[in-house]
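Take a look at subunit A:
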Amino acid sequence: MKTDPLGVLTGEHYLDGDYACGEGAMAAGCRFVAGYPITPSTEVVERISQRFPMIGGTFIQMEDELASMAAIVGASWTGVKSMTVTSGPGFSLMMENIGLAAMMETPCVVVNVQRGGPSTGLPTMVGQADMMQARWGSHGDYEIIALCPESPQEAFDLMTDAFNLAEEYRTPVLFMMDECVGHMTEKVVIPDPDKIDIVPRKLTRAKPEEYKPYLVNGNMIPEFARAGDGYKFHTTGLTHDEKGYPVMSEECQAVLVKRLVDKIRLNADEIAKYKEDGVDGADVVLVTYGITARVARMGIDLARKKGVKVGVIRLQIVWPFPEKRIRELAGKIKAFVVPEINYGQIVLEVERCAAGKVPAILVSHMGGGVHNPEDIRDAILEAAK
Partner candidate 1 sequence: MSKVIERTIDATEHPISPYIRMDRMPHIWCPTCGIGTVVKCYATALDESGIDINKVSIVSGIGCTGRTAGYMNLDGFHTTHGRAVPFATGLKLGRPELLVTVFSGDGDLVGIGGNHFIHAARRNIDLLVILINNFIYGMTGGQNAPTTPITAKTSTMPFGNFERPFNIPHLAASCGASYVARYTSLHVRRMTKAFKEALSRKGFRFIEIVTPCSTLYARLNKLGTGLNLINYYEKSSEIRNGVDTRDIDISFQDKIICGKFIDEERPTFLDMMHDHYKRTLGDRYVPMSNEGGMIRE
Partner candidate 2 sequence: MKFWRKPLDLDQVEIPRGEVHIIADRCKGCEFCVEYCPKDVLEMSTEFNAKGYHSPIVVKPNECVNCGLCEMICPEFAIFCIQLENRRLVDQEIESFEPETTPRMVAL
């Protein structure tokens, strides 16, 4: 369906990534945000708190990130599209209830504007070092969906994808921005509301007495009932059966956890979103995301001038990882090069998919700034040898 026009600020704007992300959420139909201030993400909720009273949304600044995350999970059970926003330290605190959201199959969006870590790290400076935490941060087996914008425009655009995927797969979706994109101001074009397709909350049509909150038919996604509609359903963070009742058994654990993982893992190709450039016939393929994807393009241009056949895959959705595509390429190229603002995270995933056929070369930048394009060029030249 088309989105609610009330949330859409159609026009050309000069916005930073944080503001664009906030606008993206509102355009995607988000009407409940709970947050706790943390640099460099705060501008997202500042934007939202400015505009929400005029578009029927409710913002509450909670007492901490634990509460913010719990609140958006609670709110989502009323059918409202809900979101919270944070950075590394707060993201760590949210892990508990991100797990709850995954277990209860609650659609919601968590924005992490990444800064340098560990711990308090570099509050005002860029990092991309939460990528594995995004994948594995909460305990237990589950799969997650995580997006990575490379510009304020994409911070706006991909927000719709984030909310839509959360609804389609009934899962928390992580929006892994970085400080550089968050604090970078550029032109952002916000389209007309009738150009923005959103996935609304799909409510069950079952009769209350027949409804089972975790019953699935084929597609692995159970039907949703919201609080207050007379379904008197139960949901829990405990391992549960299709009625939502706790069942402490191996069988129940196997059925539930497999489904939680498989609903995303088996749909990875469907979910995957990446942009390719010059990959066919390339000797070296870069795998990039976020701000690093932009800087890497300069390195690629420099390497191409030296005659190297180099392609790039830019991940707009990092999790689930486009495993199939990377495996395909592994048989055809000489090496992968993975520049990232950390000491090696996504490169491990590339390496896993390359499965020893070709090397995956990390171009690390420790954070606080972005790569030097020459470093990326040099890594490409080295890889092409």
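A quick word on the picks: all candidates are chains of the complex that A comes from, given by their letters.
Going forward, contacts are C-beta pairs under 8 Å (C-beta built on N, C-alpha and C of every residue); 3 or more make two chains touch, one makes a residue touch a chain; residues count from 1.
Owing to the predicted nature of the structure, the values given are computational and were not obtained by experimental measurement.
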{"item": "Result, touching chain for subunit A in the complex among 1 or 2", "value": "1"}
{"item": "Contact footprint of candidate 1 on subunit A as seen in their complex", "value": "1, 3-4, 6, 29, 31-32, 34, 53-58, 60, 62-64, 66-68, 70-82, 96-97, 99-100, 104, 198, 200-201, 226-238, 245-246"}
